[in-house]
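As you look at this complex, bear in mind that one protein chain is not there, while each of the others sits in place.
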Amino acid sequence: MLLAALRQQVLRANQEIARRGLAPHTFGNASGIDRDGPEPLVVIKPSGVDYASLTPGDLVVTNLKGEIVEGSLRPSSDLDTHTILYREFPAIGGIVHTHSEFATSWAQAGRPIPCFGTTHADYFHGPVPVTEPLTAEEVAEAYVRNTGAIIVRRFKSENLDPIAVPGVLVAGHAPFAWGKSPAEAVEHADVLEYIACLAFRTAMLRSASVPSLTSGCEIPVYVSEHHYLRKHGPKATYGQK
Amino acid sequence: MLLAALRQQVLRANQEIARRGLAPHTFGNASGIDRDGPEPLVVIKPSGVDYASLTPGDLVVTNLKGEIVEGSLRPSSDLDTHTILYREFPAIGGIVHTHSEFATSWAQAGRPIPCFGTTHADYFHGPVPVTEPLTAEEVAEAYVRNTGAIIVRRFKSENLDPIAVPGVLVAGHAPFAWGKSPAEAVEHADVLEYIACLAFRTAMLRSASVPSLTSGCEIPVYVSEHHYLRKHGPKATYGQK
Amino acid sequence: MLLAALRQQVLRANQEIARRGLAPHTFGNASGIDRDGPEPLVVIKPSGVDYASLTPGDLVVTNLKGEIVEGSLRPSSDLDTHTILYREFPAIGGIVHTHSEFATSWAQAGRPIPCFGTTHADYFHGPVPVTEPLTAEEVAEAYVRNTGAIIVRRFKSENLDPIAVPGVLVAGHAPFAWGKSPAEAVEHADVLEYIACLAFRTAMLRSASVPSLTSGCEIPVYVSEHHYLRKHGPKATYGQK
Partner (left out) sequence: MLLAALRQQVLRANQEIARRGLAPHTFGNASGIDRDGPEPLVVIKPSGVDYASLTPGDLVVTNLKGEIVEGSLRPSSDLDTHTILYREFPAIGGIVHTHSEFATSWAQAGRPIPCFGTTHADYFHGPVPVTEPLTAEEVAEAYVRNTGAIIVRRFKSENLDPIAVPGVLVAGHAPFAWGKSPAEAVEHADVLEYIACLAFRTAMLRSASVPSLTSGCEIPVYVSEHHYLRKHGPKATYGQK
């Protein structure tokens, strides 16, 4: 069996997708690449197989043209997106695609995730970009490959470094994340989901025009004082002390 | 030990509060009443004790004046709210107080929960009412007892039947729920939280003025068709068939 | 015992409702149909029985008129909705009713779920439809059966194929989903919940008019640069390397 070690890493990355709840059902896939042999080889999840029952032998090995080199199952239907990313982003070693809740909601809203805080800045150098929608011609011609092509186009047009910006939102679809290895790719997919969650709530708070949000203590002071003092200070009556 | 069977029921109701995640830390309590003896007796959680370590013997037995009849621990700091409800609502047999997420948010917003659907209508006959805020005088005089008094006042002013409306939101505080037994009370506390969650999301959707919400398919039809047809119909390419 | 294999499938679908958290308490039910015998027979959950304690023998067998053919328990109170759907949608083999969080919120808001992305398009051919409300006459005449009737009416009026649109929102109530088998029905109920969740967040983001959402990096660049560079690049100081 080719690439035993990489198979293990890709298997674990696929299991992590499920364990972290990043893709219900089989809405997600992970792959890894070995660039050291005579020709680069990709190990990828087979299509529509449950994460729980995956074995290393189920994984499919292809070359960068998407031709199957080893494996009896059909590869992930997203294979052509993975291979174009590996061809165009030579520094990456693993890719993870999910339909995780918050990141997918931003993708569906067609909006980049602004850098609202340091959790984001620790992992993504700038906003999480969102692609253009595909045109009808691009869908008809080669939907999956062109999904990769619009990702690459966004990175080139904004001169982004895929190592510094390790993920993207495909408009109307969902996120792709990557890294130097399959393990790093799944970590980035998970962090991207967390960033998207924080940013969703931040955006909601910022757009809420609540006068009360600026006026300090919203319950009457005589209630808040009463509550605070019954748990704290010399006259506390709460608990068993 | 008095009231062994009721102690078991009250213990289980307190454990259910924790198991269902209705009150983090010790922000909640359950009680039950035995109305059959020479004087009615209440069994209630002790104050500030972890749900996980509670035993039947830790529970405190009081009369309807709040005087301790049996027990070495201090009763829940909310005892006087429980006793006034038992005095004024003679049909109820158990009370549960929580700080559950969504119900507390409605209480903090000071808004009754409208009957948005049949999940609500199955359990609550009309909106879930919200009390008035307490006045400074009521807080100073007897905060906990007056918390019960404003609940009773709301039910009397609207002529509500506590069996048909088995819970309430205390403005700026949190929900109380009740039922014919401690088990029913905790079930109602849990259903109230679920109703509050559904109503929160319904209110958000109703207040969202999104043009897109009326225009049908938001991603281009050539994308949605492509996706639908690659999983369904004679030309499906997804999975292993 | 009639229909042993179908009983097993229906039992598992009911257990899946609970396992996936699609219906707290007993707010949900699954059924299946055998169309191969002399008369079509439906296997359905009994009313108000906990999912955890269900056994194959508890399930109730009825014909398409709703008459009990086998079983000592009362069938689900939604039986007449199931039977009308089986009569009118001859291609379906299983039905699942839930009160799942996000789908029910859309039902309560009385709004169809727009196709915001490919997760939706993979399973539903077009928006998830919502019924009209029932009239007072329809409720008085036969509430449960007419709940089925307004579903059928929506599908006929929009010329929808129940196999391509495997679910619906009943206005002010909750979702029904179906499929070729009970297993497919519960999968569709789960996917519908996920679609509804993504669409809720998408709708919220789209209706948020946050200027900040378009301006890129929201924290000062000197902060985001500092954070990015302390974890990445030659001067990284984070972790143990």
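Odds and ends about this structure:
Note that the chains take the letters A, B and C in the order they are written out, and that residue 1 is the start of every chain.
The rule is short, and it goes like this: contacts are C-beta pairs under 8 Å (C-beta built on N, C-alpha and C of every residue); 3 or more make two chains touch, one makes a residue touch a chain.
All values reported here derive from a predicted model rather than from experimental measurement.
When the missing chain is restored to the complex, the residue among B:86, B:102 or B:194 that touches it is B:102. Set against the missing chain, the residues A:101, A:138 or A:187 yield one that touches it, A:187. Along chain C, the points of touch with the absent chain fall at residues 46-49, 73-74, 77, 108, 133-134, 136, 139-140, 143, 172, 218-220, 222-223, 226, 230, 237-240.
Interface with the hidden chain, as seen from chain A, comprises residues 116-119, 187, 190-191, 194, 197-199, 201-202, 204-206, 208-210, 212-213, 215-219, 223-228, 231-232.
Against the chain not displayed here, chain B makes contact via residues 24-25, 27, 99, 101-102, 104-109, 111-112, 114-118, 120-127, 164, 172-174, 200, 203-204, 206-207.
The rule is short, and it goes like this: only the chains that are shown with their structure count from here on.
Look at the contact of chain A with chain C and you find different residues on each copy: under half of the numbers used there are shared.
In chain C, the positions touching at least two other chains are 116-118, 122, 204, 206.
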